[in-house]
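Everything below concerns the one structure shown next.
Let's turn to chain A:
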Amino acid sequence: MTEIFGIPIQALMGQLMLGLVSGSFYAMLSLGLAVIFGMLNIINFAHGALYMMGAFLAWMGLEYLGIGYWPSLALAPLAVGVFGVVIERSMLQWLYKLDHLYGLLLTFGLALVIEGLFTNMYGVSGQPYTIPEELSGAFNLGFMFLPKYRAWVIVASLAVCFLTWFVIEKTRLGAYLRAATENPKLTQAFGINVPLMVMLTYGFGAALAGFAGVLAAPAIQVSSLMGSNLIIVVFAVVVIGGMGSILGSILTGLGLGVIEGLTKVFYPEASSTVVFIIMAIVLMIRPAGLFGKEK
Partner candidate 1 sequence: MADDYILETDALVKEFKGFVAVSDVSLKVRRGHIHALIGPNGAGKTTCFNLLTKFLEPTRGRIRFNGEDITLEAPAQIARRGIVRSFQISAVFPHLTVLENVRIALQRKLGGSFYFWRSDSTLSRLDDRAIELLAEVGLDSYVDMVAVELPYGRKRALEIATTLALDPELMLLDEPTQGMGHEDVDRVMQLIKKVSTRRTILMVEHNMKVVSGISDMITVLARGAVLAEGPYAEVAKNPLVIEAYMGTSEEAAQA
Partner candidate 2 sequence: MSRRAIAYLMLLAAGLAAPFFIYPVLVMKVLCFALFACAFNLLLGYTGLLSFGHAAFFGAAAYVAGHAIKVWGLPTELGLLAGTIAAGALGWAVGSLAIRRTGIYFAMVTLALAQMIYFFFLEASFTGGEDGLQGVPRGALLGFIDLSNDLNLYYFVLAIFVFAFWLIYRTIHSPFGQILKAIRENEPRAISLGYDVAKYKLLAFVLSAALAGLAGATKMLVFKFATLTDAHWHLSGEVVLMTILGGMGTVFGPLVGSSVIVVLQNELADKVGSLVTVIMGSIFVICVLLFRRGIVGEIIAFYKRMLGQKA
């Protein structure tokens, strides 16, 4: 059998596949962050908490109301989105004119509150959520058994990412969004309802996080801390991709998933640090990130 650095090529393919799965999560989460940063100029530290909320809402729906996976996939993100809108209206809207720092602090505080409340109610060890019947089992890809659910994660996340990218980069609405990002007051003076757009954007970003959460629920334990471990890596992804760049965060998310996957094989201890090494290198060479535009 062929080997690369002592690892059978088949195993390596498997690892690449898995990297793509975790990359899908990174892509979805960083996409939401990028959209929110792009529009609101806010570094949304609460993103991990919103992701956790998505997963928890799916679990609660099943536990208390008997709502299954598929309806949850739509309902939980919707609920998280509405929650996002409430946050935006009640708090974030007062911070737009200020330095990034304040948005970061506020959302950091929010993340603590949300996570603290869930910990208080449900403890930290989490709740199990089973894989829906239709998606249990695995595909035999020849080089590995790929659980159907993981394959579904890749498909779903790519679809959502592509749709978002298309809307923002290729439609009129997208051009309004980008204009509003840069100079909200002037854009409003051209007759565009910027406050509404901003509100919906945050809601949408939050919903994306919620969606990722529901996708994650069957794959990992639904627990109050599931988001806080992820958030800082997702930040790194957004920065490497280029703050605010939609395509950047999608591609970087997937790419980093794969790189991290390979690190897990060759130097597993460093697999959570590799992202930062790449970030440091990228920022040295391309100051605005891989896909970011320099001013």
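Selection rule: all candidates are chains of the complex that A comes from, given by their letters.
A few notes on this one:
Convention: a contact is a pair of C-beta atoms (placed from the backbone, for glycine too) under 8 Å apart; a residue touches a chain by one contact, two chains touch by 3 or more; residues count from 1.
A quick note: this is a predicted structure, and the numbers were derived from the prediction, not measured.
The candidate from 1 or 2 that touches chain A somewhere in this complex is 2. Residues of chain A that touch candidate 2 in their complex: 43, 91, 94-95, 98, 100-102, 105-106, 108-117, 119-120, 232, 235-236, 239, 243, 269-270, 273, 276-277, 279-280, 283-284, 287-289.
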